[in-house]
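In what follows, a single structure is set out as structure tokens and then discussed.
For this view, one protein chain was removed and the others were kept in their places.
Moving on to subunit A:
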Amino acid sequence: MKLKGLFTPRQSFLGDVHGEVMSVLSQAGLTEVATLMDYEDPLSEEDIQEIILELCNILAGACLAGLSEQLELTTNLNMPTLFQPDKSNFDDLKWQHSLVMEVQFVIAISSFSMRVVFCLDDESLARIKNTLDELLA
């Protein structure tokens, strides 16, 4: 799987629930976002990486914070890293179930878009289910 024109940073979180947040960012419109973030043109390779990591951190963080608040859970995000899906071997992964929560961010004035995908481990999935059951009961 090669994702062209896309960046895929990931960030793990621990606390009441454990998991990882994967983000998919478009390369398109990144320069405009960079300008909004006070970066100077032209962007170096390092600048681009830094912007992506920071965007992932801010947006994924906001999502997780929102989710945690509503479900009254405590979570702590670790540092984001760049992830290259095409260099990973997915066959070695241990999980079998997936509950996909997708949040999409679009900046109206630019072609930039970003998706955040939450991944929870089996234990956390059970916990979320219980919490939701409690809330809905």
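We take it that contacts are C-beta pairs under 8 Å (C-beta built on N, C-alpha and C of every residue); 3 or more make two chains touch, one makes a residue touch a chain; residues count from 1.
Convention: contacts and distances are computed from a predicted model.
K.L.:
Using the UniProt record as the reference, specify the protein name of the hidden chain from among "Electron transfer flavoprotein subunit alpha", "Aspartate carbamoyltransferase", "histidine kinase" or "Glutamyl-tRNA(Gln) amidotransferase subunit A".
P.N.:
"histidine kinase"
K.L.:
For the chain left out of this view, which of A:Asp16, A:Glu32 or A:Glu54 touches it?
P.N.:
With A:Asp16, A:Glu32 or A:Glu54 as choices, the missing chain is touched by A:Glu54.
K.L.:
Even though one chain is hidden, which residues of subunit A still touch it in the full complex?
P.N.:
Residues of subunit A in contact with the hidden chain: 37-38, 46-47, 49-50, 53-54, 57-58, 61-62, 65, 77, 79-80.
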